[in-house]
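A protein chain is absent from this complex, but the other protein chains hold their places.
Now for chain A:
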(Lines give C-alpha, C1' and ligand atoms only; values in the text may rest on other atoms or scores of the structure.)
Protein backbone atom coordinates (compact mmCIF):
# COMPACT_ATOMS: atom_id res chain seq x y z
CA UNK A 1 0.00 0.00 0.00
CA UNK A 2 1.27 3.40 -0.85
CA UNK A 3 1.10 4.80 2.62
CA UNK A 4 1.67 8.48 3.18
CA UNK A 5 1.31 8.84 6.90
CA UNK A 6 -0.65 11.92 7.90
CA UNK A 7 1.42 14.61 9.59
CA UNK A 8 -0.74 14.45 12.71
CA UNK A 9 0.67 10.96 13.34
CA UNK A 10 3.63 12.73 14.96
CA UNK A 11 1.30 13.97 17.68
CA UNK A 12 0.46 10.39 18.60
CA UNK A 13 4.04 9.38 19.24
CA UNK A 14 3.87 10.60 22.82
CA UNK A 15 1.22 9.74 25.30
CA UNK A 16 -1.64 9.39 25.60
CA UNK A 17 -1.01 10.09 29.27
CA UNK A 18 1.51 12.34 30.97
CA UNK A 19 1.67 10.12 34.00
CA UNK A 20 2.46 6.44 34.32
CA UNK A 21 -0.66 4.39 34.88
CA UNK A 22 1.00 1.02 35.22
CA UNK A 23 2.84 1.88 38.40
CA UNK A 24 5.04 0.07 40.89
CA UNK A 25 2.03 -0.87 43.00
CA UNK A 26 0.56 -2.79 40.09
CA UNK A 27 3.89 -4.46 39.39
CA UNK A 28 4.07 -5.50 43.02
CA UNK A 29 0.60 -7.06 42.82
CA UNK A 30 1.53 -9.01 39.70
CA UNK A 31 4.71 -10.26 41.35
CA UNK A 32 2.75 -11.32 44.42
CA UNK A 33 0.29 -13.26 42.32
CA UNK A 34 3.13 -14.75 40.29
CA UNK A 35 4.88 -15.81 43.45
CA UNK A 36 1.76 -17.54 44.76
CA UNK A 37 1.53 -19.42 41.50
CA UNK A 38 5.23 -20.29 41.57
CA UNK A 39 4.96 -22.10 44.91
CA UNK A 40 2.04 -24.16 43.67
CA UNK A 41 2.81 -27.42 41.89
CA UNK A 42 3.27 -26.80 38.17
CA UNK A 43 0.41 -27.92 36.01
CA UNK A 44 1.16 -30.53 33.41
CA UNK A 45 -1.03 -31.32 30.48
CA UNK A 46 -2.16 -34.93 30.51
CA UNK A 47 -4.25 -36.75 28.03
CA UNK A 48 -7.89 -36.95 29.16
CA UNK A 49 -7.46 -40.64 30.02
CA UNK A 50 -4.30 -40.05 32.00
CA UNK A 51 -5.93 -37.15 33.78
CA UNK A 52 -9.01 -39.24 34.60
CA UNK A 53 -6.88 -42.09 35.97
CA UNK A 54 -4.74 -39.69 37.97
CA UNK A 55 -7.81 -37.94 39.36
CA UNK A 56 -9.35 -41.27 40.33
CA UNK A 57 -6.16 -42.37 42.11
CA UNK A 58 -5.91 -39.08 43.96
CA UNK A 59 -9.57 -39.14 44.95
CA UNK A 60 -9.37 -42.74 46.18
CA UNK A 61 -6.22 -41.91 48.14
CA UNK A 62 -7.77 -38.82 49.62
CA UNK A 63 -10.93 -40.71 50.49
CA UNK A 64 -9.01 -43.21 52.62
CA UNK A 65 -6.36 -40.92 54.06
CA UNK A 66 -8.15 -37.69 54.83
CA UNK A 67 -11.01 -37.17 57.27
CA UNK A 68 -14.31 -36.75 55.44
CA UNK A 69 -14.97 -33.31 56.89
CA UNK A 70 -12.01 -31.80 55.07
CA UNK A 71 -12.95 -33.17 51.66
CA UNK A 72 -15.13 -30.30 50.64
CA UNK A 73 -14.11 -26.71 50.69
CA UNK A 74 -15.50 -24.74 52.24
CA UNK A 75 -17.35 -27.07 54.54
CA UNK A 76 -20.99 -26.90 53.66
CA UNK A 77 -21.70 -25.99 57.26
CA UNK A 78 -19.83 -22.75 56.81
CA UNK A 79 -21.70 -21.73 53.72
CA UNK A 80 -24.57 -19.43 54.28
CA UNK A 81 -23.50 -17.98 57.61
CA UNK A 82 -20.67 -15.86 58.85
CA UNK A 83 -17.47 -15.02 57.01
CA UNK A 84 -16.53 -17.43 54.25
CA UNK A 85 -13.03 -18.51 53.35
CA UNK A 86 -13.63 -18.73 49.63
CA UNK A 87 -11.21 -16.80 47.47
CA UNK A 88 -10.85 -16.12 43.78
CA UNK A 89 -7.48 -17.89 43.88
CA UNK A 90 -9.07 -21.02 45.29
CA UNK A 91 -11.73 -20.97 42.58
CA UNK A 92 -9.16 -20.45 39.86
CA UNK A 93 -6.97 -23.21 41.22
CA UNK A 94 -9.62 -25.85 41.81
CA UNK A 95 -12.42 -25.31 39.36
CA UNK A 96 -11.63 -26.64 35.91
CA UNK A 97 -13.54 -26.72 32.67
CA UNK A 98 -15.04 -30.11 31.92
CA UNK A 99 -15.33 -31.17 35.57
CA UNK A 100 -18.21 -33.49 36.39
CA UNK A 101 -20.84 -32.47 38.90
CA UNK A 102 -19.60 -35.00 41.44
CA UNK A 103 -16.08 -33.57 41.29
CA UNK A 104 -17.43 -30.07 41.86
CA UNK A 105 -19.45 -31.27 44.84
CA UNK A 106 -16.35 -32.90 46.30
CA UNK A 107 -14.45 -29.66 46.11
CA UNK A 108 -17.07 -26.99 46.68
CA UNK A 109 -19.69 -28.85 48.70
CA UNK A 110 -23.33 -29.70 48.17
CA UNK A 111 -24.81 -26.36 49.08
CA UNK A 112 -25.38 -25.18 45.54
CA UNK A 113 -28.63 -23.69 44.30
CA UNK A 114 -29.51 -24.96 40.85
CA UNK A 115 -31.27 -22.79 38.29
CA UNK A 116 -32.08 -23.34 34.68
CA UNK A 117 -33.87 -21.49 31.95
CA UNK A 118 -34.95 -22.21 28.40
CA UNK A 119 -35.45 -19.35 26.00
CA UNK A 120 -37.47 -19.11 22.83
CA UNK A 121 -36.07 -16.73 20.26
CA UNK A 122 -38.51 -15.19 17.86
CA UNK A 123 -36.10 -15.16 14.95
CA UNK A 124 -33.77 -17.82 13.57
CA UNK A 125 -31.05 -17.97 16.11
CA UNK A 126 -27.67 -19.46 16.81
CA UNK A 127 -26.13 -19.64 20.27
CA UNK A 128 -23.00 -17.58 20.70
CA UNK A 129 -20.79 -19.71 22.96
CA UNK A 130 -19.34 -16.53 24.41
CA UNK A 131 -22.61 -14.87 25.22
CA UNK A 132 -24.84 -16.62 27.71
CA UNK A 133 -27.75 -14.39 26.84
CA UNK A 134 -27.93 -16.00 23.41
CA UNK A 135 -28.16 -19.55 24.72
CA UNK A 136 -31.45 -21.34 24.30
CA UNK A 137 -30.83 -23.28 27.51
CA UNK A 138 -28.83 -22.24 30.55
CA UNK A 139 -28.15 -24.51 33.48
CA UNK A 140 -26.27 -23.11 36.46
CA UNK A 141 -25.29 -23.85 40.03
CA UNK A 142 -24.83 -21.00 42.41
CA UNK A 143 -22.78 -21.09 45.60
CA UNK A 144 -23.35 -18.30 48.13
CA UNK A 145 -20.54 -17.49 50.54
CA UNK A 146 -20.71 -15.37 53.66
CA UNK A 147 -24.44 -14.72 53.60
CA UNK A 148 -25.45 -12.28 56.34
CA UNK A 149 -27.70 -13.46 59.16
CA UNK A 150 -31.35 -13.39 58.15
CA UNK A 151 -30.64 -12.41 54.55
CA UNK A 152 -32.29 -14.38 51.80
CA UNK A 153 -30.58 -14.48 48.44
CA UNK A 154 -32.42 -13.02 45.46
CA UNK A 155 -30.73 -14.03 42.26
CA UNK A 156 -31.78 -13.10 38.77
CA UNK A 157 -30.75 -15.43 35.98
CA UNK A 158 -32.05 -13.25 33.18
CA UNK A 159 -30.68 -10.00 34.45
CA UNK A 160 -27.54 -10.80 36.37
CA UNK A 161 -26.57 -14.29 35.17
CA UNK A 162 -27.74 -15.80 38.44
CA UNK A 163 -25.94 -13.41 40.77
CA UNK A 164 -27.53 -11.45 43.56
CA UNK A 165 -25.79 -8.24 42.63
CA UNK A 166 -27.51 -5.99 45.19
CA UNK A 167 -26.70 -8.59 47.84
CA UNK A 168 -22.99 -8.57 46.97
CA UNK A 169 -22.81 -4.82 46.52
CA UNK A 170 -24.58 -4.15 49.81
CA UNK A 171 -22.43 -6.64 51.69
CA UNK A 172 -25.28 -9.06 52.47
CA UNK A 173 -23.30 -11.78 50.70
CA UNK A 174 -19.54 -11.85 50.68
CA UNK A 175 -19.16 -13.65 47.38
CA UNK A 176 -20.93 -15.87 44.88
CA UNK A 177 -19.74 -18.55 42.54
CA UNK A 178 -21.89 -19.33 39.52
CA UNK A 179 -21.01 -22.46 37.57
CA UNK A 180 -22.47 -22.91 34.10
CA UNK A 181 -23.11 -26.48 32.98
CA UNK A 182 -23.26 -27.95 29.53
CA UNK A 183 -23.87 -31.68 29.17
CA UNK A 184 -23.33 -32.04 32.93
CA UNK A 185 -19.79 -30.72 32.65
CA UNK A 186 -18.45 -27.36 33.81
CA UNK A 187 -18.65 -25.09 30.81
CA UNK A 188 -17.52 -21.90 32.53
CA UNK A 189 -17.85 -20.14 35.86
CA UNK A 190 -17.90 -16.71 37.38
CA UNK A 191 -16.86 -15.71 40.86
CA UNK A 192 -17.82 -12.28 42.19
CA UNK A 193 -16.95 -10.55 45.40
CA UNK A 194 -16.40 -7.12 46.88
CA UNK A 195 -12.91 -5.93 47.68
CA UNK A 196 -11.53 -2.62 48.81
CA UNK A 197 -11.42 -1.71 45.10
CA UNK A 198 -15.08 -2.48 44.63
CA UNK A 199 -16.80 -5.30 42.80
CA UNK A 200 -14.33 -7.87 41.51
CA UNK A 201 -14.99 -10.67 39.10
CA UNK A 202 -13.09 -13.76 38.05
CA UNK A 203 -14.02 -15.87 35.08
CA UNK A 204 -13.11 -19.48 34.49
CA UNK A 205 -13.93 -20.38 30.94
CA UNK A 206 -12.81 -21.46 27.54
CA UNK A 207 -11.35 -18.07 26.83
CA UNK A 208 -9.07 -18.33 29.86
CA UNK A 209 -7.99 -21.87 29.12
CA UNK A 210 -7.42 -21.25 25.45
CA UNK A 211 -4.33 -19.20 25.77
CA UNK A 212 -3.68 -17.17 22.66
CA UNK A 213 -1.19 -18.60 20.26
CA UNK A 214 1.99 -16.66 19.87
CA UNK A 215 1.27 -16.48 16.21
CA UNK A 216 -2.46 -16.18 15.85
CA UNK A 217 -3.57 -17.86 12.67
CA UNK A 218 -4.51 -15.52 9.90
CA UNK A 219 -8.20 -15.58 9.22
CA UNK A 220 -9.53 -18.40 7.14
CA UNK A 221 -9.52 -16.08 4.20
CA UNK A 222 -7.50 -18.27 1.91
CA UNK A 223 -9.64 -21.25 2.73
CA UNK A 224 -12.83 -19.40 1.96
CA UNK A 225 -11.67 -17.51 -1.08
CA UNK A 226 -12.35 -20.48 -3.27
CA UNK A 227 -15.79 -20.98 -1.76
CA UNK A 228 -16.88 -17.46 -2.56
CA UNK A 229 -15.80 -16.32 -6.01
CA UNK A 230 -15.19 -12.65 -6.68
CA UNK A 231 -18.02 -11.16 -8.72
CA UNK A 232 -17.58 -9.10 -11.85
CA UNK A 233 -20.28 -6.67 -10.74
CA UNK A 234 -20.84 -6.16 -7.03
CA UNK A 235 -23.62 -3.56 -7.15
CA UNK A 236 -26.12 -2.47 -9.77
CA UNK A 237 -28.37 0.54 -10.24
CA UNK A 238 -30.72 0.17 -13.20
CA UNK A 239 -32.45 2.98 -15.04
CA UNK A 240 -34.00 3.52 -18.43
CA UNK A 241 -31.20 6.04 -18.95
CA UNK A 242 -28.41 3.65 -18.18
CA UNK A 243 -26.91 1.33 -15.60
CA UNK A 244 -24.54 1.82 -12.66
CA UNK A 245 -22.12 -1.03 -12.15
CA UNK A 246 -19.74 -1.35 -9.22
CA UNK A 247 -16.88 -3.58 -10.31
CA UNK A 248 -13.70 -4.76 -8.60
CA UNK A 249 -10.83 -2.67 -9.92
CA UNK A 250 -9.34 -4.18 -13.05
CA UNK A 251 -6.80 -6.83 -12.24
CA UNK A 252 -7.94 -7.13 -8.64
CA UNK A 253 -10.31 -9.56 -6.97
CA UNK A 254 -12.58 -9.25 -4.00
CA UNK A 255 -11.71 -10.94 -0.73
CA UNK A 256 -14.73 -12.70 0.63
CA UNK A 257 -15.03 -14.47 3.94
CA UNK A 258 -17.77 -15.21 6.46
CA UNK A 259 -18.05 -12.88 9.44
CA UNK A 260 -17.45 -15.93 11.60
CA UNK A 261 -19.18 -14.66 14.71
CA UNK A 262 -22.60 -13.11 15.13
CA UNK A 263 -22.69 -9.50 16.21
CA UNK A 264 -24.61 -6.35 15.43
CA UNK A 265 -22.61 -6.24 12.18
CA UNK A 266 -24.44 -9.34 11.01
CA UNK A 267 -24.79 -13.07 11.38
CA UNK A 268 -21.79 -15.37 11.55
CA UNK A 269 -22.69 -16.68 8.10
CA UNK A 270 -22.81 -13.21 6.54
CA UNK A 271 -20.04 -12.35 4.16
CA UNK A 272 -17.43 -9.64 4.50
CA UNK A 273 -16.43 -8.54 1.04
CA UNK A 274 -13.47 -6.23 0.67
CA UNK A 275 -11.69 -4.81 -2.30
CA UNK A 276 -10.87 -1.80 -4.41
CA UNK A 277 -13.77 -0.92 -6.70
CA UNK A 278 -14.75 1.33 -9.56
CA UNK A 279 -18.25 2.54 -10.21
CA UNK A 280 -19.12 2.84 -13.90
CA UNK A 281 -22.18 4.20 -15.63
CA UNK A 282 -23.18 2.56 -18.91
CA UNK A 283 -25.47 4.98 -20.71
CA UNK A 284 -28.36 3.51 -22.68
CA UNK A 285 -27.43 5.91 -25.46
CA UNK A 286 -23.98 4.36 -25.53
CA UNK A 287 -20.69 4.98 -23.82
CA UNK A 288 -19.37 4.19 -20.39
CA UNK A 289 -17.95 6.59 -17.80
CA UNK A 290 -16.08 6.10 -14.54
CA UNK A 291 -18.05 7.76 -11.75
CA UNK A 292 -16.12 6.90 -8.58
CA UNK A 293 -13.19 4.94 -7.18
CA UNK A 294 -13.34 3.13 -3.87
CA UNK A 295 -10.24 2.12 -1.96
CA UNK A 296 -10.51 -0.89 0.36
CA UNK A 297 -14.28 -0.78 0.54
CA UNK A 298 -15.84 -3.10 3.11
CA UNK A 299 -19.17 -4.64 2.22
CA UNK A 300 -21.19 -6.96 4.45
CA UNK A 301 -24.06 -8.87 2.89
CA UNK A 302 -26.01 -12.04 3.50
CA UNK A 303 -25.16 -13.58 0.15
CA UNK A 304 -22.45 -13.41 -2.45
CA UNK A 305 -24.53 -11.66 -5.06
CA UNK A 306 -24.84 -8.19 -6.55
CA UNK A 307 -26.41 -5.49 -4.38
CA UNK A 308 -29.26 -3.54 -5.94
CA UNK A 309 -28.97 0.20 -5.43
CA UNK A 310 -32.07 1.96 -4.15
CA UNK A 311 -33.75 4.20 -6.68
CA UNK A 312 -35.56 7.48 -5.98
CA UNK A 313 -37.30 9.53 -8.62
CA UNK A 314 -36.94 13.31 -8.24
CA UNK A 315 -38.26 15.91 -10.70
CA UNK A 316 -34.93 16.50 -12.44
CA UNK A 317 -32.83 13.62 -11.29
CA UNK A 318 -32.97 9.91 -10.72
CA UNK A 319 -31.12 9.23 -7.47
CA UNK A 320 -29.45 5.92 -6.59
CA UNK A 321 -28.22 5.02 -3.12
CA UNK A 322 -25.52 2.44 -2.59
CA UNK A 323 -25.46 0.97 0.94
CA UNK A 324 -22.45 -1.38 1.29
CA UNK A 325 -23.55 -3.05 4.52
CA UNK A 326 -27.04 -4.21 5.30
CA UNK A 327 -26.90 -3.87 9.06
CA UNK A 328 -24.79 -2.29 11.78
CA UNK A 329 -24.77 -1.56 15.49
CA UNK A 330 -25.55 2.10 14.98
CA UNK A 331 -25.61 3.47 11.45
CA UNK A 332 -25.04 2.52 7.82
CA UNK A 333 -22.94 4.59 5.50
CA UNK A 334 -24.41 5.15 2.07
CA UNK A 335 -23.36 6.85 -1.15
CA UNK A 336 -25.57 8.75 -3.59
CA UNK A 337 -25.42 8.93 -7.38
CA UNK A 338 -27.65 10.90 -9.70
CA UNK A 339 -28.64 10.76 -13.35
CA UNK A 340 -29.68 13.98 -15.02
CA UNK A 341 -33.04 13.15 -16.58
CA UNK A 342 -32.54 15.73 -19.30
CA UNK A 343 -29.04 14.83 -20.45
CA UNK A 344 -28.72 11.26 -19.15
CA UNK A 345 -25.40 12.14 -17.50
CA UNK A 346 -24.51 10.40 -14.26
CA UNK A 347 -22.45 11.75 -11.37
CA UNK A 348 -21.58 11.13 -7.74
CA UNK A 349 -23.51 13.30 -5.28
CA UNK A 350 -21.95 14.55 -2.07
CA UNK A 351 -23.86 15.63 1.03
CA UNK A 352 -23.80 19.20 2.19
CA UNK A 353 -23.06 19.82 5.83
CA UNK A 354 -22.33 23.46 6.56
CA UNK A 355 -19.49 24.44 4.25
CA UNK A 356 -18.36 20.86 3.81
CA UNK A 357 -19.18 18.32 1.13
CA UNK A 358 -19.30 14.90 2.72
CA UNK A 359 -18.84 11.93 0.35
CA UNK A 360 -21.34 9.74 2.20
CA UNK A 361 -24.05 10.01 4.80
CA UNK A 362 -25.22 7.68 7.57
CA UNK A 363 -28.65 6.16 7.97
CA UNK A 364 -30.30 4.18 10.69
CA UNK A 365 -30.10 0.46 9.84
CA UNK A 366 -33.72 0.10 10.93
CA UNK A 367 -35.21 2.96 8.93
CA UNK A 368 -33.64 3.31 5.52
CA UNK A 369 -33.87 6.57 3.53
CA UNK A 370 -37.24 7.41 2.03
CA UNK A 371 -38.56 10.03 -0.36
CA UNK A 372 -41.09 12.63 0.64
CA UNK A 373 -42.11 14.82 -2.28
CA UNK A 374 -38.89 16.35 -3.58
CA UNK A 375 -36.83 15.53 -0.52
CA UNK A 376 -34.79 12.55 0.62
CA UNK A 377 -35.53 11.84 4.26
CA UNK A 378 -32.73 10.19 6.23
CA UNK A 379 -33.02 9.07 9.80
CA UNK A 380 -29.57 9.20 11.39
CA UNK A 381 -28.05 6.39 13.43
CA UNK A 382 -28.86 5.82 17.07
CA UNK A 383 -26.20 5.36 19.69
CA UNK A 384 -26.26 3.71 23.08
CA UNK A 385 -27.18 6.14 25.79
CA UNK A 386 -28.48 8.84 23.48
CA UNK A 387 -32.06 10.00 23.36
CA UNK A 388 -33.54 9.62 19.92
CA UNK A 389 -31.93 10.42 16.60
CA UNK A 390 -31.79 13.19 14.02
CA UNK A 391 -33.91 13.16 10.88
CA UNK A 392 -32.37 14.95 7.90
CA UNK A 393 -34.11 16.24 4.81
CA UNK A 394 -32.03 16.62 1.68
CA UNK A 395 -32.87 17.94 -1.76
CA UNK A 396 -30.74 17.01 -4.78
CA UNK A 397 -29.02 19.94 -6.50
CA UNK A 398 -28.19 18.81 -9.99
CA UNK A 399 -25.87 21.71 -10.73
CA UNK A 400 -23.76 21.20 -7.64
CA UNK A 401 -24.05 17.39 -7.73
CA UNK A 402 -24.90 17.65 -4.11
CA UNK A 403 -27.63 16.69 -1.64
CA UNK A 404 -28.47 20.00 0.02
CA UNK A 405 -29.53 19.85 3.63
CA UNK A 406 -32.94 21.48 3.78
CA UNK A 407 -33.67 20.80 7.40
CA UNK A 408 -33.19 18.49 10.33
CA UNK A 409 -35.13 17.63 13.44
CA UNK A 410 -34.69 15.62 16.57
CA UNK A 411 -36.91 12.55 16.75
CA UNK A 412 -37.62 10.27 19.71
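One rule holds in what follows: a contact is a pair of C-beta atoms (placed from the backbone, for glycine too) under 8 Å apart; a residue touches a chain by one contact, two chains touch by 3 or more; residues count from 1.
One rule holds in what follows: contacts and distances are computed from a predicted model.
Going by UniProt, what is the name of the one chain that was not included in the view, given "RNA polymerase sigma factor", "Ferredoxin", "Branched-chain amino acid ABC transporter permease" or "Acetyl-COA carboxylase"?
Hidden chain, UniProt protein name: "RNA polymerase sigma factor".
Looking at A:201, A:240 or A:343, which makes contact with the chain not pictured?
Answer from the full complex: A:201 touches the omitted chain.
Of A:27, A:137 or A:308, which one is in contact with the hidden chain?
A:27
Touching the hidden chain in the full complex, which residues of chain A are there? Just list them.
1, 5-6, 8-9, 11-22, 26-27, 29-31, 33-35, 37-38, 130-133, 160-161, 190, 192, 197-199, 201, 203, 205, 207-208, 211-219, 221, 255, 257, 272, 274-275, 295-298, 354, 356, 383-386
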